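What follows is a single structure, and I will ask about it in a moment.
One protein chain omitted, others in place.
Going by the order they are written in, the chains are A, B and C; count residues from 1 in each one.
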Amino acid sequence: MPASVADSDRIVAQFEVRYRQFLDEEGSPLAPLPDFCRDVDLMLSIYRGMHLARAFDAKCVNLQRTGRLGTFATSLGQEAIAVGVASAMRASDILVPSYREAGAQIWRGCRMEELLLYWGGDERGHAFADPAVTQDFPISITVANHALHAAGVAAAMKLKAEDRAAVCLFGDGATSKGDVYEAINVAGVWQLPLIFMIVNNQWAISTPLERQTAALTLAQKGIAGGLSVLQVDGNDVIAVRDAMMEALDAARRGAGASLIEGVTYRLNDHNTADDSSRYRNLEEVKARWRFCPLRRMRAFLESRAAWSEKRELAMQAEIASLIDSAADRYLATAPPLPDQMFAHTYARLPAGLMAQRVEALGRAHE
Amino acid sequence: MPASVADSDRIVAQFEVRYRQFLDEEGSPLAPLPDFCRDVDLMLSIYRGMHLARAFDAKCVNLQRTGRLGTFATSLGQEAIAVGVASAMRASDILVPSYREAGAQIWRGCRMEELLLYWGGDERGHAFADPAVTQDFPISITVANHALHAAGVAAAMKLKAEDRAAVCLFGDGATSKGDVYEAINVAGVWQLPLIFMIVNNQWAISTPLERQTAALTLAQKGIAGGLSVLQVDGNDVIAVRDAMMEALDAARRGAGASLIEGVTYRLNDHNTADDSSRYRNLEEVKARWRFCPLRRMRAFLESRAAWSEKRELAMQAEIASLIDSAADRYLATAPPLPDQMFAHTYARLPAGLMAQRVEALGRAHE
Amino acid sequence: MSELTLVQAVNLALRRALEDDPSVVVFGQDVGRHGGVFRATEGLQQHFGSRRVLDTPLAETMIGGLAIGMAAQGLKPVCEIQFLGFLYPVLDNLANHAARMRTRTQGRIACPMVLRVTHGGGVHAPEHHSESIESMIAHIPGLRVVIPSSPRKAYGLLLAAIRDPDPVVFLEPTRLYRLLKENVEDSGQSWPLDRCDVLKEGSDLTLVSWGAMLTEVMEAAGVLAERGISAEIVDLITLKPYDAETILRSVQKTGRCVIVHEAARTAGFGAEIAATLAEHAMTALLAPVERVTGYDVVMPLPRLEREYMPSVARILKACRRALAWK
Partner (left out) sequence: MSELTLVQAVNLALRRALEDDPSVVVFGQDVGRHGGVFRATEGLQQHFGSRRVLDTPLAETMIGGLAIGMAAQGLKPVCEIQFLGFLYPVLDNLANHAARMRTRTQGRIACPMVLRVTHGGGVHAPEHHSESIESMIAHIPGLRVVIPSSPRKAYGLLLAAIRDPDPVVFLEPTRLYRLLKENVEDSGQSWPLDRCDVLKEGSDLTLVSWGAMLTEVMEAAGVLAERGISAEIVDLITLKPYDAETILRSVQKTGRCVIVHEAARTAGFGAEIAATLAEHAMTALLAPVERVTGYDVVMPLPRLEREYMPSVARILKACRRALAWK
């Protein structure tokens, strides 16, 4: 920024982007911790939530590799954002996720067998049964569209004067789409109770961040809509949760929308159909493991004497058995009936579709 | 901006928006003027260009009111942006205008009878005959789409390593559309030789700026894409031209794209089909006349003893006669033949369309 | 009961819906203080306040996206896109989300929204203001597409659309906005969706059309009547889901069918109707089906738009061909 301003020019607006981090890679505090860190049970459940996310992710990849699941988008390395976000929300808030936030969805109440069913290619996986999540949005495969849906959700909350907020997650790549910008803009001008969390994992399939945008930070995308913006260490679950709590609080107070950029890294391929060695250096990936959010949190818990190898093993066993039984339930689910295509196309099947349905069902019984 | 930064936070990016103005409303310099102001002929032709724009605008409104032109979007009060922009460009640069920049189009070489023909409802008005503008884009009625076309034009220039730039104008309302943002973003990351000029006339039909966005300035929209941004007094043609020259120079130097917000005011209705008294206070409009760009420039020229009432009258007469003969040529243009619909749908008429053409032409001769 | 134009009938229906159902929210560009570029929403914000009737920023994708989110939260968004030429960016949200939200969540989340858009040309409007792309929209499973042809229908159909639990694209023929007045009772009575309306019974020939083109179709039928030919006129009303029964019944009777629409011919909705006849009325057809449509060219600017749009003369020519067939 040049220091001098020509006579003809005067400064009419100034902005800054701040970066928030509490724990360094080794789990040592860099600053006084937020109050919620004193709640050891919470800290432990957050740690467990991240592990659950990671183990579920591994299970999905495994099921896909063995032909029992469709293409799956893994979230390895991004667990702190998922859990940091979900743990800061209330059940009455609404999650509007992309396709890489199983950790957040599970935290909020989506059943793992539901998510498996969805990725297994069955719409029933989106019929979330748990009352806590019946209003949460389905996984959004289309990049960025859901940012505007989240704005609509938040607009409804605001028009109904409810004490709730919407939370929308999307990737670094998504920030290039106009949908995200239009959502940012309307969130600003309508002062919506809405938090955008950009999951900046540095890659959009094969496209690295520097080919996505010339913006210095992704947080500054929010400046275009007059939002409160912040960048956080997305591998520091405490920072993520803290930033979210602040933003949610502002949203509920009527202070409007926020945009948070969580800086993290996609440690795995884009999805199970991808081979990232085609475009990404393995050394780069290896180096990023040092910032693993689980490792960091474990070190932190251990430094507080709240954790041990024994508890770690017990937790992993507990998680594995949970996931295995979810997978069993998924695998035992009866295959969908062809009628499923017709049942919910409209609230009531139109006459013309009835004939088609008859044809389809007849065919199925051929 | 809060002065203190919490321990957990550090500032990672800072931005500012500057506002540029050389002449006050009375035409008095507020700062040392750019060099080009010493070129009196240039100053006079810029002044004339603004008058021509205004007189042409009035003629269009008049033709519309008397049933000889279609719906027309007037540019009353916005002449400094049109002429400031066009006068800074080279013929080899490309103008990608919206629908309210007749002043810029005429400056560059579009014939007034062509523009009349277009607004009169005839595609031939877009077949610009002057070699200086054969590559300029047609008027864009769809708000914002053309921002991406301009980016494409600039990308072509860059890929071909040409010493040219594209200039795209659009309104305050257009900045809410994702197209503009996507254009900003790609202009940034591809370092395109492209200048976006936002014609902030405070209104998008009935929607005032404050219901369009919560951004403090429109210039800051460019921060989202990492562009150089600037706000200028859009009624100060010297400031507009100066900002454009700087931006064009940067574009040609390979220093990338700029976004300039020209702050002006729409003194007339949105278009000839609109009645702005339904939504806008007449007092507000009256107060804005004080900032009229023509008045300001005239005062400036008079203060330099470069102008007089006599010259003013002579210029107005000359302009009026030019416009009248353009209007005469427009009104004398033979009506379009039905074949015009078919002639350029494809480079070569496909077989199926030939039959339709025969039907249409037969019908015309019925 | 009062004499209303079509656009006034739209206004009345919106007013009624806002009155009756607190979940109805009207929004779009310039629909608030201004009352809409065609005055369809005139006075609504003044009466119902700016929490029920909202001006939006200028962004069509956003309007569609907001509606989906609002609908998911139990509101009934009724939004306006000023012209059909600006609907394209909304197709993404319509096809990928609005139309499939119910099925992709297996009924957990629905999308009861109405998107009002002006339709068609013939009013000397600027470029992009005269489109008729109804067949593109009608191809999308999960949507409803409705187009009224009179003030009374506009009132009843708009109420039906708003009350429908699924997303509806509601096309308003710009050319009819102020063309005719009709007695419209503010009865709160909706007009059935998914059913054609036989505007005029006849025995010699079936004319099928929708929206503003029915003006020319009626006129053509009048000319035919003078010549002693009795044309049955079917107003399609709903393009999706569409009522093939009524058209088939009519053609079973008349044996001849002329379909008239303003949209370009190829893959226009006339193709669907002609296809239905080819599938289900072969034995009844006494003459080849005729389509009188806009040409497969870009909708021209105003000076040539009348040359583009089906004229009474072109309709009559097609009728003559159909009637001449032995």
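Operating definition for what follows: a residue touches a chain if its C-beta (ideal position, glycine included) is under 8 Å from a C-beta of that chain, and two chains touch if they have at least 3 such contacts.
Everything numeric here is computed off the predicted structure, so don't read it as measured data.
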*Please provide the labels of all shown chains that the missing chain touches.*
A, B, C
*Looking at the whole complex, which of B:9, B:57 or B:179 touches the chain that is not displayed?*
B:179
*Where does subunit C touch the missing chain, residue by residue?*
61, 85, 88-89, 91-92, 95-96, 99-100, 103-104, 127-128, 133, 135-136, 138-142, 240-242, 263-264, 266-275, 277-280, 282, 285, 287-291, 295-298
*Which parts of subunit A are in contact with the chain that was left out?*
70-71, 99, 118, 120-123, 141-144, 173-174, 176-178, 204-207, 211-213, 273-274, 278-279, 335-336, 338, 340-342, 345, 352-353, 356-357, 359-360, 363-364, 366
*Touching residues on subunit B - with respect to the absent chain*: 94, 96, 123-124, 126-128, 134-135, 137-138, 142, 145, 147-157, 159-160, 166, 178-179, 182-183, 185-186, 189, 340-341, 343-347, 350-353
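Keep in mind that, in the parts below, only the chains that are shown with their structure count from here on.
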*asked:* Distance between subunit B and subunit C based on Cα centroids, please, to the nearest Å.
replied: 36
*Out of subunit C, which residues touch more than one other chain, so two or more?*
57, 59, 61-62
_Give the residues of subunit A touching no fewer than two other chains, as numbers and ranges._
178-179, 182, 185-186, 189
